[in-house]
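Here the complex is missing a single protein chain, while all its other protein chains stay put.
Let's turn to chain A:
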Amino acid sequence: MALSFLSRVSSQLCRIPKTIESQSIQFNKRLYHEKVVDHYENPRNVGSLDKNDKYVGTGLVGAPACGDVMKLQIRVDETGKIVESRFKTFGCGSAIASSSYATELIKGKTLEQAGQIRNREIAEELKLPPVKLHCSMLAEDAIKAAIKDLEKKQKECK
């Protein structure tokens, strides 16, 4: 599942996709805003970090309603600032876009700041329609799960 997704994404990353003239494409405004299309076609920060690294937190969340799965990983530096993040998502275009945008949103933030990110920020940025709001919720859950995992690790290390 994740492998086929990754191979599809990396094949998209390897070749330059056909240009989408976003003004002339009448993608349904209800579902595929140009920002969603952009993240879907050019997802940011796809991949994995070493989950055993003590500076890496891994959040793996699933949405029972649609069966989508999101893995979001964060790496922090010694000061606790998020310096890198990666995601892998099995899901629809909006889920991919939400997690891709989430990895951009949290970079440079502290764990506390990242934990305050709400799904509506993601939904508003991507102009997600009501039927796809749960994708942004999943991204918020994934961020929180990654932070929780990192905090747990750091507590165990002490």
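Criterion: a residue touches a chain if its C-beta (ideal position, glycine included) is under 8 Å from a C-beta of that chain, and two chains touch if they have at least 3 such contacts; residues count from 1.
Following the convention adopted for this analysis, contacts and distances are computed from a predicted model.
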There's a gap in the complex where one chain should be. From "Thioredoxin domain-containing protein 17", "serine C-palmitoyltransferase", "cysteine desulfurase" or "Mitochondrial import inner membrane translocase subunit TIM22", what does UniProt name that chain?
"cysteine desulfurase"
For chain A, which residues touch the unseen chain?
4, 8, 17-18, 20-21, 24-28, 31-32, 64-69, 90-93
